[in-house]
Every structure is written in structure tokens, then in C-alpha cells.
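The complex appears here minus one protein chain, its other protein chains still in place.
Think of it as A and B in the order they're written, each chain with its own count starting at 1.
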Amino acid sequence: MDTTRRLTALAAGLLLIGSLLVVWAVFQRTNPVALTPSLTGQTEYCLTCHGDLPEISTSHPIKSFGCVICHGGERLALDKNLAHSTLRGGANPSALSVVELSCGGSDCHSGSPQASRDHIQRVMTSIQATYTGAIANILYTFGAQPDLKAHFGAFAVIDNETSTGITSLDAFESSKEDNPSIQTFGKNCLTCHISAAPREGDHFDRLTGCAACHTPDVESFPEGKTHGLTTAIPYTQCNTCHNRGNYDLRSMTFVERADQPTDRLHDYYQPIAQFTRCEWTLDCVDCHTRTEAMGDGDLHSNQSEIQYIQCKTCHGTLNELPQTYTITSEDDLALRLAFLNPVVDLQVGDTILMSETGEPLWNTHVLPDGTYEMTGKVTHQQFTFRPVMGTQCKQNPDEQESKYCHQCHAEER
Amino acid sequence: MIRCVAWLPSLLALINLMRPSFFHHLHPPTIPAPQAQWRYTLGAGGIAVFLVLVLIITGALEMFYYTPTPDQAAHSVQTITYHVTMGGVIRNVHYWAAQFLMILMTVHLIRIVFTGAYKPPRRFNYLLGLALFVIVVLINFTGYILRWDQGIQWALVVGTNLLKTIPLMGDYLYEILIGGSQPGSATLIRFYAWHIFGLTLLAVILMGWHIFQVRRDGGIAVPPPSLRTDLQRITRYELVRREVLAMLLTSTVLIVVAGFAPAPIAAPIEEITAFSSDSRAPWFFLWVQQMLKWGDPFLWGVLAPLATLTVLVLIPYIFPHPHESELGRWFPKSNWLARLILTMIAVLVLGLTLLGV
Partner (left out) sequence: MPEIPRRDFLKLITTTLLTACGLLGLDTVIRFLHSPTNSPPQTVFDIGAALEYPVGTRTLLPQIPVVLIHDENGFSALSLICSHLGCTVEKKADGFICPCHGSHFGENGKVLRGPAGKELRSLRVETTPDGQLHLFLN
């Protein structure tokens, strides 16, 4: 009978030890870090582990946005697997498959075209996302379609308000094609559109979706610590796709450029390219505009339909000055763009250059003496330049494209 | 120091006064010593009762935080698990106590059949026990559904759709169970009501009856005194001490397991019809899930489990009873057929379960 008593005393001791062990283990766990962003009003605990991440951008302050509104995920979970199980697009909520959920909404990036807040619609139909030009050219070349018009894109997309006549694209599936060259094209040459995973290698390293461009220098961050969005996109980011090599149409493979330059002059363009000084001292985004890169909301068949900025956009011609306009409203697009990347102190009343289609070149300024000033969106460097009009330029009046400027002004390297 | 020690006897006297005689009175004054041993009873029935108490207490605590609405349920489970102080441990204790209860009920059933204790007059109590078994399985299943996360989605859809396969009354039963033509908020609130009230009330009543019936039937099954070799008996005090020991050991195991083995949890259900990556039934229905792969869902998902249950119900009625002299010990020779049948069922269920894991 005393056995039961002794065992009971022992069991009571075991229970106390077991309970203390469990209580100790529970209080050993990291204290949850709560955040209640003002936009959602719902407490989330992501910062318990991710407190060391930098704020993604000044336009998305964490106090207002928090994490979940963009990234999804389980806001309450403290277990890594559960917390991450419902993340949108894995680590990249801007992946085009989920971007509408992550970045969309009429107050955010799928607003009206009139207010220039239709970023997602424009990107989904843009050449950089659909890759229509390359696909249409290949299909035409190998006789799989009768014209050079876009019929297929990297993914299926519909444009209900088209002004180019192309209302929809079917998804290009090379496996359904008979021609072996088209099949090889599908296998080797679809790594550049922004919804595709990039090729292997540091030079090609970028994310997909919006972050393909707006989250630069991915390779410089430690694993999993990439957190940034910017409109100051350096040329190196554009060069994760552009200027990295050429497609060999015979073998349908991508041939990487052979040189390994370490300086800007040689790194910017491929060895065979012709360019002027400003083209490699500036960054791509200093001249090329938002609609060129992100699309104008319509489906196009070729890059040439959307890329239009030339030397003359800023320099004019012998007979014409470049177009300018004076900012009259606080809501002017130029002021909104300058606010996102405040490299210039732009004010209502300032006169700036304007592209042929009326896009503001907001990092330029018309100076009182009739010359112009441009500020590098990435480098913050200031450049002054003159119009062609009134100079000794001998250019033929009907040869105004940039390639003719290159004939005299190309840089040697 | 001496003064302190001198206080001890009076302190002990106080403890003796505090002895709760109510609990002793729930037990018979004495019970036969050979049958009061662990190796005879395995302590399964008693520990099962204790686990029910644990489940009621931890369940009541969970009710303070759980919200039975489709958009809140899984979030409130996450809140309990991660943000309520010790909530994770309490939820885990509730979860593990429920799973242990399933195992101990099965062990108890096997003990009863393998010792021939279902022999009349205990036949009715055997049926009460089986009813309790079925109800506890249902409570476990409804509780599992209350998580309302992607881990239970498949089980909810398949489990309730099985009802529809019953001829004539299937659709009607389905609508009664889930409160509509498709699982939704009505389903969740119904499962909640069944789990915390309807089934639990029934289980507690049957449990009381089951325990009362043990004493009504003359206590633990033993041969008549003339046929016994060992006439020793233990007092109810010793019996309660052994029960307390069992409770303490059970509590220790439960708390330590709960402290380090988390109960399953998953992301909330977005759409009840959406694809869910976790398509496994709760572990105690894996054997049914395995049978469903064989074909006709009514046959394998409804009739086969019911047939199994029917065989269990019939054990005291169609198989030879052990002789009186064989009571109170394991493996009475005369009921080998009943043991064989139960072993076959157990092996079959276990085998199917292992196939499904």
C-alpha cells in the first residue's frame, strides 16, 4: 500500500517538473511584436521576425500599410510555415499573377487611366510583360502566322479599350507548335519578359513583376533581405535583360555577351553598339518614359510602336525647339513623379521639357538663357545642354532619328 | 527550525481533515485486489474519465476566445495558439487529450472483450460503452472541423457528402447536419453547437450511466466467491490513491506532449470549394478514407463502418460467453472466437490506417 503513496509523491514531483518545463519553454519563445497599420486596423505580427527589414519605400510607410496588405500571409501566426503559407507570390507580391491583389485597388495601382493610376493594367498589356514583338516575329518568320501582328503573348490578356486594334492575346505555348525552331525558341528565349524567371547568373539576377524593375540590385542583398521599391532605377537594372547578349536565330539560343567590363562606359552597351556620351552617362530612365517602359494601356505588336524617345525629344531639330510646358496644377503628373524621387525641387510655375506625346520630362528644367538642365534620377548629377537649333549641325532635315545623330556624335571606346 | 518541525503534525492533521470524502463515496467500499491491478484493467476506463474532465475544462477555456464564424474561426484558433498567454499549451492539451481518449477507449474496449467482461449482466453496459465510443468519435470529428482551416476542408466536404449517398434520406440528413445545401456559416455554428453542447451533454450523461451501471452490475467482473482463489480486497481509499496516481501520470504525459508537440493548424479557408493541398481525413478516419478508394462511397464509406460497428454490438449476443470461473482475468479460453473477431477488426482498421498515413 505504501508503494502507491511513494509513487504518488514521485508522480506529483514529475508533474510539477513537467509543468515547469513547459511553462519555461513557453516563456522562452520570442515576444511577439505587434503592428496595427492604420489602413487595415488589424494587428499583425510579422515584425516579430522581420523587424530588421528596411521600410520598402517612403510611399509605403509601414505604420500605414503594414506587411499583410501587400504580402498577404497569416498575420497572426508565429509559426514560420503557417505565417508564410498564404503569402502572395511567395516572397514577391508584385509577381504579375498576384499583382492585382497585392498592389491593385482603385486607391492604389489599378486606378483610372485619366489619373495615371492604372499601372497594373498598363504593365499587363506592355511589351515588357507580353513579349509580343519577339513572339510575333518568330511565328511569322517560321510561317506559323501570316503577319507580324501580335496574336500571342507570354500570357493570355484582354484589352477591352484598345486603340491599336489588338483586343486580346492568347498564351504562347511553344509545346503546341510543330516547328522545332519555335519549340526551341519557347525553351531558350522566354526569359526576358518581366513575368519570367531570369536566366542563371548574377548579371541576370532580378525579381519578376513590378519588382523586376522597381527593386534594383537584387544580387547585392543577402538572401531573403531584399526589400525596396524605387523609381530611381539604375541602368544596371535594365541591363539584367537588355544589353546582355543576343539571340542566335539559327540555333535559337541566347548568346551571352563575351566581355566582362567593370566600368560604366564599357558595361552600359554591348561592344557593337553605337551611342553618344549622354547615353551612357545618363541612366535609361532619365530619358525613357513611364509609358515606354510600362506600356500605354494598349496591346502592341512591337517595341518600335511604344518606344519613341529620340535625341530630338530633348534637343529638338535645326528648325524646331523641343516641346516645353509650364506646370500649372498641384496635381500635375510631373509633380507627382518628382515627389516619388525628389532629385529636383519642382514647383508649380516651373517650365519643363515635354515629350512628343505630351509626357512630362520632369527631371528637366528650361533655364532663363534658353538652355536646359537635366538631373540624373539615379546619379543626382546635373547636366546642362543646348538645343540643336542655332548650332552648326549639318543634319539632313529628313534624317532626324537618333541613328543619324550617332553618325557624328558617337562615342569611341 | 524545531518550532517549524513541531508544527508539522498539526498541519498533517489539517490535511487529513480536508480529505474530500465525496470522491471516495463514488467508489465501492472495497474491490477485489486481483482485479484492481494495472495489468488487469490497464487503467483505461478510469483514465478516459479523467481525460473527459480535462477536455471539458480546456474546452471551456478555449470557448473564451474561439469565434464560430467562417471568417473568424481560423483566426481565433491562431489567436489562441499564438497570442493568448499559455493558449497554445491549453489548445494542445485539449487536442492531445482528445486523441489519447480515442486510444484509451479502444484499449478499454479491447480489454473488455479480451477478458470477457461483457458477459451478462454486463451486456447492456457494453452497449452503453459502444454508444459512448461512437459519440466521442463524433465529438472528435466536430471539434476537428471547428478549426475551419485548409487542413479540415477535405474532411468536411467528403465527410458530409458521404451522408448524401445514403438512399432515400441522404439529402435530408445532409441538410439537417450542415444547415443548407453547401457548407457555410450555418454548418460551422451547427458543428459548434453539437461539439460543445449536444454531443458533449449526451456523452456526459452516458458516461455517468456507464459508471453507475458498473456498480449496478456488481462492480468489476469477477468469478463468484466460491470459485475465487484470492479473496483479498482493497479499500476505496487505496483505489482512489491508485486513481490519483494514474491521473498524475496522465497529466504529466499530457502536459509534456502538449508543451512540445503542437496540434495541427493551417491557413484559413478562402473558399469552401477551393482546392486544398491537405486532403487527408483525421487520423481516426484514415481507415474509412482508404476504403473509399475501393469504390462505391455508400458501400465503403457508410455501410462498411456500420457493419464493423454491428459486429462489435453483436459480440455479447452471438459468441459463446466465458465461463463464470474464467472472469476477472485475461484470455478466457471459451471466448476465443470473440477475441479473434475483434483482433481481425483491429488489424484491419490498423492496417488500413497505416496505408493511409
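The rule is short, and it goes like this: contacts are C-beta pairs under 8 Å (C-beta built on N, C-alpha and C of every residue); 3 or more make two chains touch, one makes a residue touch a chain.
Note that the coordinates shown come from a computational prediction; the quantities given were computed from them, not determined experimentally.
> Among A:A12, A:C49, A:C108 or A:C278, which one touches the chain that has been omitted from the display?
A:A12
> Out of B:T85, B:S181 or B:T229, which touches the unshown chain?
Spelled out, the listed residue whose C-beta touches the missing chain is B:T85.
> On chain B, where is the contact patch with the chain that was removed from view?
Counting only chain B, the missing chain is touched by 2, 5-6, 8-9, 11-12, 15, 61, 64-65, 76, 79, 83-87, 89-90, 248.
> Residues of chain A in contact with the chain that isn't shown?
The missing chain touches chain A at positions 2, 5-6, 8-9, 12-13, 15-16, 19-20, 23, 36, 41-43.
In this text, only the chains that are shown with their structure count from here on.
> Going by the contact rule set out above, which residues of chain A touch chain B in the complex?
1, 4-5, 7-8, 11-12, 14-15, 18-19, 21-23, 25-26, 32, 45, 74, 76-79, 82, 85-86
> Going by the contact rule at the top, pick out the chain B residues touching chain A in the complex.
So the residues of chain B in touch with chain A come to 75, 78-79, 82-83, 86, 88-89, 238, 241-242, 244-245, 248-249, 251-252, 255-256, 258-260, 262, 265-268.
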